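Provided herewith is a single structure, encoded as structure tokens, for subsequent inquiry.
Here the complex is missing a single protein chain, while all its other protein chains stay put.
The chains carry the letters A, B and C, assigned in the order they are written, with residues numbered from 1 in each.
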């Protein structure tokens, strides 16, 4: 294959990238491959979400589950089955209609408004629609996640280019989002989510706009990040990826939890 | 499989949907399966596009090709290889830096500005980022494409619900885009593109946010639309789909045409 | 025509959807028109005062004590026939003394011991104050007047019309007019800028919407329609509000001001008000339409 890595996917050897990231990632040893019986990072307890605009069809219906520290979980389901709703509740963009959600022992349903930014700084989130700041360059978009938590300009100047190189955007630093292709925007969103090394990483459809090769590169990256102890939750439609990686799979169907199994495959109905 | 069609994918039998659409689609007989040696609908003649913001790396580099009436063509390539640029030039959102582009014998490079809307009304386009009007409901977004070409309210009232049923959104008529899931928004964009039965249909990543089952439904729909004589161009990363359908595949790599073959598979490098 | 109704419907739904933007531009138009309206009313008041000052310009022709009544009648009817004269009246010596007593608060009258040094006079009111000099010279050249005037040696001395005062008055009222016109013009300009800014920002907030419409194949006219309609709708509502408030001012505040400030004349006719209101509505509409059209131009380059 004559494909030049530096274009489609970041030019890193797995070894090199891992050591770079590991310097940045949470305090778990790299070799310490996490077990599912760690502490629960995410707890859903009979959670139901009914959007006011759609009162008689719950977007999520009585969901109870636990996700443990260090897990790598796929969230699958048909279009409109509630995956993004699940994720939006985790970062408290919305509140559940009933039930309780806990993230790292904090109850999101009773959390005070002013604490929400601190919650979000501990959750890296790749949004399905990217949510890049249109008036900032790629560099500034990623740097923003660091500025928000008060990192010094020196730290920003070194970490941002590094993480952009990891997602293969080293030569797009000064472009604005509307000067990027769809897949490049998606990778900026991924870079922003991982740049401040959050203990919890949530990705909503992180490879929907990426070709298979770049997707595989991103997935490898997520897996390596997971291996450093970060809990990773990925909502996806990519059957190939789910089937190949064989991790825990949670399936939703019209808001109902239909499947939750270790080493699962892409199949929505139990 | 217990999956209810009316949720994930439109509740139509292939027969029924075909007859509904055929009443609406261009004047080719359904049985008249088009041959690639029809008239050229799209002609690229040594087209190069260099974005001012990125002057030393052409987004498209000396592309020459022809797409004929009635063809079904996949456009593949890595993230950032120029697929969306290709499409944006077809609807004259941007002009090529050099070379000429013809759509149905009209030269887009010399086309007068006031004629552009008429060009666009003859091209159904599914945008990678959906481009839905945020202040209009699903119904209104789709209806807008008909209002623009001056269709009567009666026609709108019958055709819009029909096409929304085809993409499985019959119960979301009155939602606004921000009340929809990513995949639902994508399907609204598809509905808008096909509702006025354009002779040329261009889809940029139409299934990036859709689960495999819904994707297959959409692809079946596109195929049936193609069978009525509509020329269809689909930019995609969905390897499974390309490999299964075995249609003409055009591959781009960093702006260069690397492959153009009948009955191709997903492979970027010739 | 069908698309007119489409535009109308669109502008109404756009209205309810972008309520806060809509309110913003309506309030801006309303306040702008209100200021303009208040200043137009103020302009009328100033004009009233100026013309009442001007109308006080009159000519007094002093008549000698021994002029015969016939001669006086001749002169009076001669003056009445002159161009620019509105009315002519006669003031006897006694009336003159009485007037003086009333207008002057000096004690000089008391010292006269029954004498009356004041002459009788013919008082000429002018219909056109600017013609005062011409009328005066015509009176002066009248032979009968030259005989009966108070100072026959120099008839001009018997004519009083305060040349200086008249001239000063004209410069004053003209200045007041110019200044208030400049102020109104400035305010209208400022209102225009405000409204244009508001509309520009409102459209800026919807530039993405406009771009999408264009990508879907809407022609510029089709896109412009609802926005123009919306601008016009805002203008009409804003103008209606301004007219309403001005009517309130007219019936509630003006009468109070009038009793308080007797020396100003707030008596503005209903046609003047009608004129002001029509002006406001029309200019609001023009501003709204042109502002929208102008603000949209740069988003409609295809």
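Heads up, the rule we're going with is that a residue touches a chain if its C-beta (ideal position, glycine included) is under 8 Å from a C-beta of that chain, and two chains touch if they have at least 3 such contacts.
Source: prediction; values computed, not measured.
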Note to self: Given that one chain is not shown, what are the shown chains it touches?
What the structure shows: A, C
Notebook entry, point to check: From the list C:75, C:88 or C:118, which touches the chain that is not on show?
Noted result: C:118
Next item on the list: Identify the residue among C:138, C:198 or C:292 that touches the chain left out of the display.
Entry: C:198
Item checked: Sole contact to the chain not displayed, among C:8, C:27, C:131 or C:272 -> C:27
Next item on the list: Name, in rising order, the residues on chain A that touch the hidden chain in the full complex.
Entry: 91-93, 113-114, 116-121, 123, 125, 127, 131-135, 144-145, 147-150, 152, 192
Note to self: Touching the absent chain: which residues on chain C qualify?
What the structure shows: 20-21, 24-25, 27-28, 31, 34-35, 62, 100, 104-108, 110-112, 115, 117-119, 150, 160, 162, 171-172, 175, 179, 187, 190, 193-194, 197-198, 200-202, 204-205, 257, 260-261, 263
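We adopt the following convention: only the chains that are shown with their structure count from here on.
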Next item on the list: Find the most central chain, measuring centrality by the gap between its CA centroid and the centroid of all protein CA atoms shown.
Entry: B
Check: Using the average of all C-alpha atoms in each chain as its centre, how far is it in Å between chain A and chain B?
Finding: 30
Notebook entry, point to check: Quick one: chain B and chain C, Cα centre-to-centre, how many Å?
Noted result: 64
